[in-house]
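Note that one protein chain of the assembly has been removed; the remaining protein chains are unaltered in position.
Letters A and B name the chains as they come in the text, with residue numbers starting at 1 for each one.
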Amino acid sequence: MGEENGKTIEIEISDIRDTLLPRPWPVTKPRKKEEIYAPWVKDPRDPEGKYGAFIEENISWEKAEGKPWALDGLLVLDCTIWGMAGAICGSYLAELGATVVKIEPLEGDPQRYLYPFGREEYAFEDIYTGEKVSPTFIHEQRNKYSVTLNLETEKGRELFKKLVTKADVVLENYPPGTFDEWGIGYRQLSKINPRLIYVWFGQLGQWGSMKDRTSKYGQWMLDPVGLCCSEFVHSTGYPADLLPREHGGNPSRSGEWVGDIVAGVHGTIAILAALYYRENVSNRGQFIEATSAECYMDICDFNVAWYGFDGSIKARTGGWDPNLNQYAWNPCKDGYLMIGGQTDRLWYRILQVIAQEDPEGARLIAEDPFLKEMAARNALEGLIKTYTITAQWLAHNTRAEGERKMVSREVAAAPVLFIDEIAEYEHFVYRRHVTEVYDEHYGRVFVSNSPLAHQHKTPARIKWLGRPLGLDNGEIFARYLGIGPMELKKLALEGVVKWYHE
Amino acid sequence: MVGSWSFDPPFDRNPETDEEMEKIPFEEYCRKVFDPKKTFDKPEALKGWRHISSTMYILSPHVGATLAEYGAEVIKVEMPRLGDPMRHTSPFNEAYLWPETDHRPLVGTGFGFLHANNNKYFVTLDYHAEEAKELYYDLVRISDSLAECYRPGTFYRWGIGYPQLKEVNPRLIYCWLGGFGNYGPRRYGGSYDILGQACGGLAAITGWHEDFGGHPTKHTNWIIDWYSGLTCTIGLLAAAHYRRKTGEGTMIDFSQISASTRATGYSFPLYGRFGVVRQRWGNWDTLLCVHGIIMTGKTDDPEHPNPQISVESRYVMVSAFQDEDFRELCYLIGRPDLWEKYKSFKERVKPEAQIEIYRALEEWASDKTRSEVVEAINNAGLIAVPVMSAKDIYESDHFWERGTIRWVDDPLFGEVLTQNWHCKLSETPPRTKWVWRPIGSDNIRIYHELLGYPMSKLKEFWEKGII
Partner (left out) sequence: MVYYWECECGWVNYLDPYYFWNWEGKVKCAGCDSVARFRFLNGELLEGPTKVDEEPDVLPLYADNPNDGYVAYKVGVEGKTRPFYGLMRDPKTYTGEARVRTENLRGNFIRSAPNQPKKAGFAEVRRFAWIDRTKSSDVWGEDKYPGKPVYGPDVEE
């Protein structure tokens, strides 16, 4: 149900086809700028509104159009398939302006055909050819040119080498040694182009006793293999006495392939650091290896260090954080509300809010001598006591009420939001954390925006989404290899490239 | 300037001239170029870059820590005496490292502070004081980048916001990191990692569905702090690349909630086009099957006093999603009927099929230990890995030989086991030199030795409580 042009429209979903009808977004328009920055809005840090005006004028996503690109002129060859690490890495580079060419095998990256629960109904169709592609691929392969090139053929590798002479970065995630065997590994490519930065993404590594391997039928290792080997899964989830083991009380993986995502981000930093070193010092590229297990282990707090400290193995604590009090989400009347406030200043403000409705409970916390000090509150008993009393308050508050009451005292609080609620959350709509992209091939697509989209000089932007297979063969082969359509057709017959049919 | 430095690598790593490097097997080659023992023989990528880290918690300090691991000189500015609140943070209030701080004389700094503050120099400064502003300007003049995490407009009110600092140093790359960003209706809301997880979308898709009895599950680590810090570092280094060409600094307004939203995969296209709200799907995968975590009946060491080993180390990740793999797995667990039933990839990934298949797997594993299950599946030529705890990682050769975990001999704290040797770079690997230092331990090194303030002046600041 939404409002458009003053009249209400209703969408009833009884069939899969109904979902294809155009739906208004956002259903509720965010408030206008004038209203948000109105003089009566309490704004102690910026009473004259100068700072707000400066930010709106310079940093806002609305001003991003036409600004320059940070990585303009960088050529990246993205040969990754299946996994998410290379996809994320390439997308971040491409959103910042690099020319990223996604080189796919003739049948395409398998990621194109990974539909949620195998439901092909959820495919996006190319308006011109009807070619289907999965929402994952659409979302993760942004601003990339799509080229098909069969690297298993001699001819294909020859063309790839010619491309590499002009490239700055190569990304790949084939099983260890595959590219080396094909004669296009770092050893060989760095001779053609010593300035090349070559990145391999994987789960556990190209070398070492537990390195990446394939099954005997050639199946790759994919996320969450790396997550399981990084200690993350072991310590995520609800402990078995809060939920029975068959009903969620066991270790949980992340909903998304975050091991790959983190490896992709870490790899991107490594690329940019190597680029900095190449440009300023050595004039030479290097070989980089980013694996999900290690990159995720890096950000897994102090877990391994703690084991070295006294042999403790971090346990699961569900929605609570064992390190900070308060810092958790707990159930409330209509879902879950997250409240955070560790320092005395914030912690007692939370109590003040609770005391308005439950003075008895608040007193139990406020008077307890063991809860008077910031760190002492983190003891397990402190957590149990604090969260039990907070949850009692929550049981009588909805997410929205709780959030409003906490935020009015400057306590950080936020509801656990579902995907549809995020799509309509006023702040996110105003800032375009989620946005609609009008793609030439797929029409209106709703996506999450790059977090680097708010910058003064070189914001990241989405130009297009995952492209149909081999769409840019003509353009890329002509620009970098001088191969025109006639020769391309010949190559297609030889099984080296695939033609994009319109 | 490009390539003109007298660059003398410590050993010949140039594959062009090294005959031997070309012939050896690929794995040997990797061992050589990534050898963790040679880390400190190699140069640092970001040498000469200076970064000010006016930060707290994990999100914004991690930007500086990452730069410092790659060789930048990072100055962490803390409030006098109190310091970063993360210093007082430790799981269940248990793990602290000496030496003591002014604020908490008996305790020391908590493990929550670990990894976000590697290799930094620690100074103190009370921004509220008038003299602090000039001091801060002096630091900014000789720095390349800055990260801060105070609520929007706070630095501006103190006279050190981006509009003012860009006049002081137009080349400065200024990163603001926080929850809701510098503009928008909720810009004054505070934020934490868990807030990003909760309202950014990651919580909505992690954990078991309520039909299975589950709740939205928090990622155990502060993922949205760490991962957003990394993402902002991408922006910073890309801006550095741009600055090299144009000489222009920039400001990055980074919202960690946005980073959480970015990490939700296909959720938003699916919702936008089909109106389908993605839900949690526990330990299984929505795109592939079999590709999930199962529980085995027993642990390898049921007598161990630590429940994490005796009770909890009993999970295995099984991956056999391609047709042949799945067939092999079905025969292995003695359920060829499952293969007959779910021959096609598409059929297997359906929710009903997944429930049936994983239940069958768990049934098969119910009388086996974790290592028996992993062995049986691996011996069949398929992929399975145990869900590893910190102990398993500590005892695996793999991560030791790759240098992923390492005992750092910290000058102040003694032996600290670190886990943050993330990316392998052949020429300029990242490295950890020290894990952290006490509050204000580098005041003299920075204010006196770097900025050249006389000691008498520093004493005056000290007495006024500015540093």
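Throughout what follows, a contact is a pair of C-beta atoms (placed from the backbone, for glycine too) under 8 Å apart; a residue touches a chain by one contact, two chains touch by 3 or more.
Computed from a prediction, not measured in an experiment: that's the story for all the values here.
**Student:** Of A:Ala375, A:Met406, A:Val447 or A:Val496, which one is in contact with the hidden chain?
**Tutor:** A:Ala375
**Student:** Would you indicate which residue among A:Arg119, A:Arg213 or A:Lys333 is in contact with the undisplayed chain?
**Tutor:** Reading the full complex, the residue touching the unseen chain is A:Lys333.
**Student:** Specify the residue from the set A:Leu171, A:Leu394 or A:Ile462 that touches the hidden chain.
**Tutor:** Result: among the candidates, A:Leu394 touches the missing chain.
**Student:** May I ask which residue of B:Tyr96, B:Tyr127, B:Tyr266 or B:Trp284 touches the chain that does not appear here?
**Tutor:** B:Tyr96
**Student:** Of the residues listed, A:Lys314, A:Arg399 or A:His427, which one is in contact with the missing chain?
**Tutor:** Of the listed residues, the one touching the omitted chain is A:Lys314.
**Student:** Where does chain A touch the missing chain, residue by residue?
**Tutor:** On the chain A side, contact with the omitted chain comes from 238-243, 306-319, 322, 330-333, 361, 364, 367-370, 372-373, 375-376, 379-382, 384-385, 387-389, 391-392, 394-395.
**Student:** Write the list of chain B residues that the hidden chain touches.
**Tutor:** 91-98, 106-108, 215, 305-308, 311-312, 394, 407, 414-415, 417
The definition used in the following text is that only the chains that are shown with their structure count from here on.
**Student:** At what distance in angstrom does the C-alpha mean of chain B lie from that of chain A?
**Tutor:** Computed from C-alpha means, the inter-chain centre distance equals 14 Å.
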